[in-house]
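Every protein chain but one is kept in place in this view of the complex.
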Amino acid sequence: MGYQPDRSQYPQQREDGSLDIDLTSGKYLKLWQGPQHPGITGNMSVELTVCGDEVVEGKTHVGYLHRGFEKLMERRSFIQCFPIVCRICVPEPDFNEYCYAAAVEELAGIQSPERADWIRTLILEMGRINSYLMYLGGQAGSLGQGVIGQWTTYVRDLMLDRFEELTGARIYHMFILPGGVRGDLPDGFNKRMEETLCEIENVLKDVYETMFCNAVFKKRTVGLGYIDPELIEPYGVTGPTARAAGVAKDVRKDQPYLVYPELEFEPVVGTDSDVYARADVRRRDLLMSVDLVRQILSKMPNDGKLMTKLPNVLHWKIPRGETYIRGECSRGEYGYYLVTDGSGFPRRVNVRGPSYTHAVALLERLIVNINISDVAGLMVSLHTYPPEIER
Amino acid sequence: MQTLYTKLKQLFKLGELTEQRQDLAFITVAQEQLRPLLLHLRDREGFTHLVLLTAVDWMEEGQFQLTYLLNDRAGARDIGLRVMLPRDSATMDSIHDIWPTAATYQRELREMFGIGFPDSPGVNDEFILEGWNDIPPYRRDFDTLKYSEENYSHRPDRETTDPAQHMKQQLYPDEG
Amino acid sequence: MSIRDVLSPFTAWKYLFRDPVTITDPLNERPGAARYRGFHQNDVQACIGCGTCETICQNAAIDMVPVEEILTESGDSGLRPRIDYGRCCWCALCVDICMTGSLTMSNEYKWVESDPDAFRFIPGVDKKHWDDAELGYRRPEGHRLTPARRVEMHELEPETRIGSFAEIVDGYSVADGLLEAERCVACGLCVATCPTHMSIPDYIAAVRDGDYERGLALLYETNPFSEVCGRVCTHKCETACAVQHEGEPVAIRWLKRHITDQVPYERYREIVGDPAPATGKRVAIIGAGPAGLTTAYDLARKGHEVVVHEERENPGGMPRYGIPEYRLPYDMIDRDVDLIRSLGVKIHCNSRVGTDVTMDQLQQEYDAVLLSIGLHLGRSTRIPGSEHQQVTKAVDLLRAITDGEEIEAPRQVVVIGGGNVAMDIARSMARLQKQQHGEVNLTVTALEDFAHFLADPEEVKECGEEGIEILDARGPQGIMLDENENLIGLKTWHVVSIFDEQGRFAPSYDESDEQIHQGDMVIEAIGQMTDVSLLSEELTEKLEWNRGRLAVDVDGRTSESWLWAAGDCVKGPDVVHAVADGHRAANSIDSYLKEKTV
Partner (left out) sequence: MKEELKKRVIKGPDGFEFEVDPLQDYYCEAPPTVQPAAYQKIVEKIFNWARSESIWILGFGTGCGAIEMRPLMTPRFDAYRFGVQWRPTPRQANLFIISGYLSTKTLKRAIRSYEQMQNPKYVIGLGSCTINGGMYWDSYNTIKRLDDYLPVDLYIAGCMPRPEALLAGFEEMKKIIRAGKAEGGNLYAENFDWYKANQKKVIHDWDMPEHSW
């Protein structure tokens, strides 16, 4: 019989379902976690109402990173939108570039060359590896295990070096533009990539030993933040978070895009749907991405065009239409809804970041009745990147 | 998609169908038909995943377009439902009871477009903006550059010269 | 939970024995990658200051600013981009779009400063330590954001066209016009270069929008000879076009013609609009060429009464009498002239000033008079034998062809001259030879070599296609006659240089390289001059002259307050310059007339 908290003082539900929290009663305390807080993922905050050391209500507050991309894009021409989209998500910017480029290509009726598609897939998988590495460091760090972050950030940095030589930038690559990609693989890229991948695999072995086979980590994460598989659809849960609940949702398999049909892989699925399971799914997914990068580099055609012929981008107009392009990013389904009206500017762009549903509706539901010290661990396990929520 | 449309057409009053891709189609739906249609799609046709809910401002036509994008994973297909609302006094029924996560989308639409969703939980709370004092920013008539210039200071001494004008003055100094 | 879960984290201890991964000197050890997008570099000599980088920059980070050491010249605005690193996002779209490829990026990325205003600099002009960096982002081979190749213009095949004077160029189809219009980057260097400052990017935009009537209105705002210029303009604009640096210049002239082709002629008058209410002022114009008629057009639109005196049978001036029909059909000139007539301009043909009406009369009857008499006298080489009757001048021959005179084409012709007039007469004679003898036998000898040729390259190319032989760097030395005084050819020497060290015209020859070009006729096409005999002696005395040309001020006004001069007779031969000159004179006359009213 474990510890059972005394919940007799907890607030009652009102008729409309909200909680009857009387701040003057002295039983409850409002506690803000974030935006300036070490236990928060990026620049966002959770407003916790606590009773004792348990959370009775949590509200997500976002908007600290709101720059109004969707508005800014409405006054930028189609090519001018290309550099700005990647800023929507910092740790894995390439999905923005891909989704935007694919949406524009579809509505403009152009096709990116085959080799460009391979390079795009390569970049997306490299970005996924980076994102997962950051996640692993964050997940361990949120539970007090700083060393994992030291290792994963190091190998992530090796991958950033590969990004740098391929795309010409470390973080914002601005490489996938409508019509294709900007350049070819540099000489000797495959060899250096292989070295980086080996290093990542080595580090992941250590991560597995130190993090996943760790009594403390297990004790704190097993059973924490359980998501009922029934909740997956109503809450719009996607990606590894859904896969850890046993739902094999993976856009790469469900509605394949780019060159995924030519790659061999099976979506990684977990069973327990708690923080540990989600971490484990992401670790295995990371290993799968390492394998995918190898597959891509070996199967890729050796030469071919990288860009289709674009019209003069300074007066590029796209006929009226609307479309939705999705891809499987490290957090789940990433998508761009693009509406054009025949002018040289997008009519409307809507970015569907997976964190949007995870960090608001889902987190607010999961956070109830957990311990304050577990909030950070839970939040990180949903792998939320705030800028894609508010854009 | 065409088969689904024909099937739905027998049950609901549907507007125009746009087949964007093999696995993506958009259908215009009347405001009052939306809820039964959503329920039907979710429970009978396998469109269980609400991908997104967003709005498009067709200012010139005096309308907002709400787009409900649904995904059927097993069938690997998407359907977008378009609901046109009059731009002035736009309100729409909330669907947070069908998909709880829709409440977040509706809160954003309320804030960024000024579309009302009565009964949606917390819909009137500030979501992204704080202390906003202008018209909802995603509306087409909101000019972000003008707002930025009026409210924030930019660094001075940025002056540009028009190449054509400058060159004309240099090459033909006699012309006024 | 097992004992393994307690022990396995201790494997981390092995890191104690590993080599550190730390970079020892991160400030110096890590140059950016070979294609790193770092700070900007600009090759200021190659840059033309077109401002396309400014246009594409979505951050408004680039300003075009004048730079002292860079001079404005044709095709170079004299401006250079100044980049604000308080705005830049290093996307390199400016590098991708750069028309000359001069803008690049180095792999340098460290810049720290206390003063926020210091992050603004003109790459290549403000010296930076990365100016000479060899690595960094360059636009990859073949990566272009604007189409470089021109849409091909369909022309009659050489075999077909040589047999007649039918127009060679077809004109663009709507689809082709759209594609060609697409290529323009709207930098405006052409506007500045065009003597009459036609709003080129705007009318090209009208073509893109398919709004040809807007385009036509723009054309006739600045150029009443758009039909003519759309065919035979010397298109200075295309030599300034920014697109030419890594491709071919936009076919601005053909697009102008494309607009005029697309709008039905009946619509022209309405698009141009009605003239202003009559002012009661009267202006006389001598010579119905482009300059005179442009002035007439402008003044008529402003409500003044304009009367034009033309010596020849038809109005149109040099475009009609100097340019062959295969380049500019006569009815196209008629269209422009008729439009001007429809604005109320009266044109009296066959009315030579000095004979039919005197300058004194004009001065008394009108408020102002404009001389736009062109260059209708051919110059002679004055080489031995050039007074022979089989030596003719190109202008005279071209006029005779226009007037429909019967011309007997000799079997073998030699043309002296390397300009467009030489090409025109050569090609006209070639057509006559073809019609009369079934074969072309024609040699053109030009003073200039091909690297400095005067005629348009396409003219030279088409001459070649039509079987005309062009010899460059040949200086005429004498007409060869046989014992019966019949002309048998032309003697030329090889030209070593044309100008002396001071830049004066003083050709030097290599006498050892002598050639004889056989022919029954020699045509001189080396330049024209004005026929000023119509001016009275008294007036000629009174007026100021400048090296044989009438001296005028910037507005085209002579030393006599009532008399203006415009066009070829003061500015040298060129249609579009004449049009520009016409506008200038019209403005000046108009303000003079207004002053007179007050």
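Observations, loosely collected:
By written order: A, B and C. Residues from 1 in each chain.
Methods note: contacts are C-beta pairs under 8 Å (C-beta built on N, C-alpha and C of every residue); 3 or more make two chains touch, one makes a residue touch a chain.
Model, not experiment: these values are computed from the prediction.
All shown chains touched by the missing chain in the whole complex, by label: A, B, C. Remark: the omitted chain is touched by one listed residue; of A:G68, A:G127, A:P311 or A:G377 this is A:G68.
Within the whole complex, the absent chain has one touching residue among C:Y109, C:F165 or C:Y203, and that is C:Y109. Per the touch definition above, the residue from C:P66, C:G86 or C:G354 contacting the chain not shown is C:G86.
In the full complex, the hidden chain is touched by chain A at residues 23-27, 30, 35-38, 42-43, 63-68, 71-72, 75, 83-84, 87, 90-91, 134, 137, 149-150, 153-154, 156-157, 160, 170-172, 387.
On the side of chain B, the interface with the absent chain consists of residues 129-134, 137, 142, 144-145, 147-148, 151-155, using the contact rule stated above. On the side of chain C, the interface with the absent chain consists of residues 20-23, 26-27, 30, 39, 58-61, 84-90, 109-114, 116, 119, using the contact rule stated above.
By our rule, only the chains that are shown with their structure count from here on.
The greater number of contacting C-beta pairs, out of the two interfaces B-C and A-B, is seen for A-B.
With centres defined as mean CA coordinates, chain C is found 49 Å away from chain B.
The distance from the centre of chain A to the centre of chain B, with each centre set as the mean of the Cα atoms, comes to 23 Å.
Contacts with at least two other chains are made by no residue of chain B. Put simply, chain A touches chain C in their complex at residues 76-77, 79-84, 147, 154, 161, 164-165, 167-169, 172, 174, 182-184, 186, 206, 209-211, 213-215, 218-219, 306-307, 309-315.
Remark: chain B residues 155, 157-168, 170-172, 174-175 touch chain C in the complex. Within the complex, the chain C residues that touch chain A are 1, 4-6, 8-9, 11-12, 15, 21, 32-37, 52, 55-56, 58, 89-93, 97, 137, 140, 142-147, 182-186, 205, 208.
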